[in-house]
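One protein chain omitted, others in place.
Lettered A and B in written order, each chain numbered from 1.
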Amino acid sequence: MSDQRLLSRRNVLKGLAAAPGIILLSTLKTGPVSGAGPGDAAGKIKGHLWGYAVDTRKCIGCYACVRACSAENDVPAGFFRTWVERYRVQADGTVSVDIPSDPDEGFQPVEGDAVKAFFVPKICNHCAKSVCNQVCPVGAAYTAPDGVVLVDDAHCIGCGYCVQACPYGTRFIHPVTHHASKCTLCYHRITRGLQPACVMACPTGARMFGDLNDPDDRLSIILQQRRYRVLRPEMGTHPRCYYLGLDAEVI
Amino acid sequence: MNFVLPNEVNVTWTVMIVLYPYITGLVAGAFIMSSLYHVFGRLELKSISRFSLVSAFVFLLFAPLPLLIHLGEPLRSFNIMITPNFNSAMAGFGFIYSAYLLLVILEIWFSLRGEFIRCARGIGWKAGLCRIVVMFNLEETDAERRADGKITRFLAGMGIPLACLLHGYVGFLFGSLKANPWWSTPLMFVIFIFSAIVSGIAVLIFLYLIVAWINRWEIDRACVNSMARYLWGFMMVAVSLELLEILSIAYKQTEEWEILARLIETKLFLSYIVLQFLIFSLIPFLFLGIAVLFRLKTRIADGLIWLASSMLLIQVLLMRWNVVIGGQLLSKSMRGFTSYFPGLLEREGLVVAVVIFTLPFGILYLFNRIIPLFPSHPKLSEGDSSNS
Partner (left out) sequence: MKTSGKPFAIVLLVGGIICASGIGFFIWRDSRSGTGPENLTLFLISGLAAVVFSAAGAHILLGFRKTDRKDFKPDYRHAFPPLGLIGIVLLAALIARDLSVPETFGQYGRYRGAAIGEATQFEIRHREMTVCRDCHDEIVRMVQKDLHTYLECFVCHGPAGGHADDPESVVPPVPRSNDICLLCHMLLAARPGHFPQIELDEHFRSAGVKDRNIRCIQCHSPHEPLFMDRDIREARMHPMIHRCRDCHIDMTDETRPKPSDHPVIFECSYCHAGTVRDFYGRPHAQVKCTTCHLFTRINEFSGRIIRDADPRFCLLCHRDADYRGPESPPGIDWPEHLADAGADPKEMNLKCIDCHSDALHGDLSDE
């Protein structure tokens, strides 16, 4: 009860801060970041807090995850809710990045001698302070109480502001529905106790999914024990997608 | 080397979103010009004060049109006011736009009530329309006229911050997007306001001179000279700010400059460096400078001012293009660029854009048929003051 009161008062404060022309203020209101790291207090009230981790050293770039995601979620051709990037660093330091032109054919060998090469799977980071939620003018981009950043398909007006705002390029405007579309962490699966399709499809366990609120969850243990990074931390988005063994070249 | 994130191959914001800030810029600029007369007492601008206010109104009417065409779900557009998320810069649009539209309508109503009444006393469809507009009150007293003057001045004063807000919020909308280094600068807000004023003054000069030439009016010299001076001043500020923005990023040599430099050198070289700065900023700057500083034959001076205005109209359009499209050409991978040029006939294509942009001029012409926009000029014939 007291929690609810607190929340509602915070909403009122939000309202006050949003008084005409003072949009600025509302972005200053933040206070302590909720859900900054694994197992934060804000999520605990609501049960689960889903998180995601990628071990880039395990990724073999087979693209099974991307194919599974597309088939599971009806992702339109030419767009991706997840993808895998190949980084190739040459001896002189030049970096070239590519993704397969055809997901069904996967990565092909390329000319040139890379001294360092690796794959990096990318996915919506399900940020604790997601920019897409911040900029959505109608409240169609939202974070469910379990930490998953979702799109309200019945409410989205298709303005594309969230697509511009996402620093990770994981959102797109669906060419048929004209709504914003993005990774849902396979919300229809995880709410029924299954893993996301990409996690299940990964042959090497490079993609991991789990409950950050559960200290015994494999993901929580991994994040407690191993060193990780998030993508573009300077954006202040506090992603809940953690990368193990990430190279400095990866943006 | 050129790596674009897979979802960025198609740009999300098309030429429609270029047009939208362009049109709101014209609104804000034209309104501020009319307020210069109404509020700040620049009496030499009287000749264009009515014209500028009505121009602001018609452009304002069409400002949301490109947005509606761009929206994936235009029928849901009112969600922006039904469930606004005030953390979003965009959520302000519905309210700021509505408030501003209301204000401009009221200001037109109060400042042109006498004209409407005069028209309503006549016969024909125009009179019928005007009778509805003045709400069937065909009497006008001096006391009411005084009240109208006061209300107009009050509204014109209120309108300046609202005009800045309406357009500044567009700049804020881009400038606050941290994900895009080409947009993310606090200067964006200011640049948008100043370029809006430039485009507003430019479109007024552009239209006024054309209309005057077509109708063989005697041009109000004081008015044109004053506007040219304002235009010169505001364009200097606007272009300086645009240059300062890029110079400060370039000088700081931060990580983002590596990719922004490539963007400017390759994808935006023509539209940004050559067109926006070298041709459409430098030449108008020189033309206006010559017209303002030197005594020239009026025909030459007017020609220079008109040319400069037309070029500045294009300059501001280029600036919008380079901001809106340029920012999207840059991939968030920071390793490559995508490409965009609007198609001719698609929904968000060039034809639709041109149609949207010409519609306000048509409405302006119709409005002029009812209430003359340039009252103080000698009329060629009764009832039809111009062929603008």
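Assume contacts are C-beta pairs under 8 Å (C-beta built on N, C-alpha and C of every residue); 3 or more make two chains touch, one makes a residue touch a chain.
No experiment lies behind these values; they were computed from the predicted model shown.
Of B:22, B:86 or B:183, it is B:86 that touches the chain left out of the display. Screening B:110, B:306 or B:337 for touch with the missing chain picks out B:110. Contacts to the hidden chain, counted on chain A, fall at residues 4-5, 7-9, 11-12, 14-15, 18-20, 57-64, 68, 71-73, 86-88, 105-107, 109, 114, 117-119, 139-145, 150, 152-155, 184, 187-189, 191-192, 194-195, 197, 200-201, 203-205. For chain B, the list of residues touching the undisplayed chain reads 78, 81-87, 95, 99, 102, 106, 109-110, 113, 135, 137, 140-141, 143-144, 146-147, 149-151, 154.
One rule holds for everything that comes next: only the chains that are shown with their structure count from here on.
Here the spacing of chain A and chain B, counted between their Cα centres, is 39 Å.
Residues 1, 3, 5-9, 12-13, 67, 70-73, 76-77, 79-80, 82-93, 95-96, 165, 169, 172-173, 176-180, 327-328, 331-335 of chain B are the ones touching chain A in the complex.
Against chain B, the residues of chain A that register as touching in their complex are 14-15, 17-18, 20-21, 23, 26-27, 78-80, 83, 85, 94-99, 122, 131, 133-140, 155-161, 163-173, 177-179, 235-236, 251.
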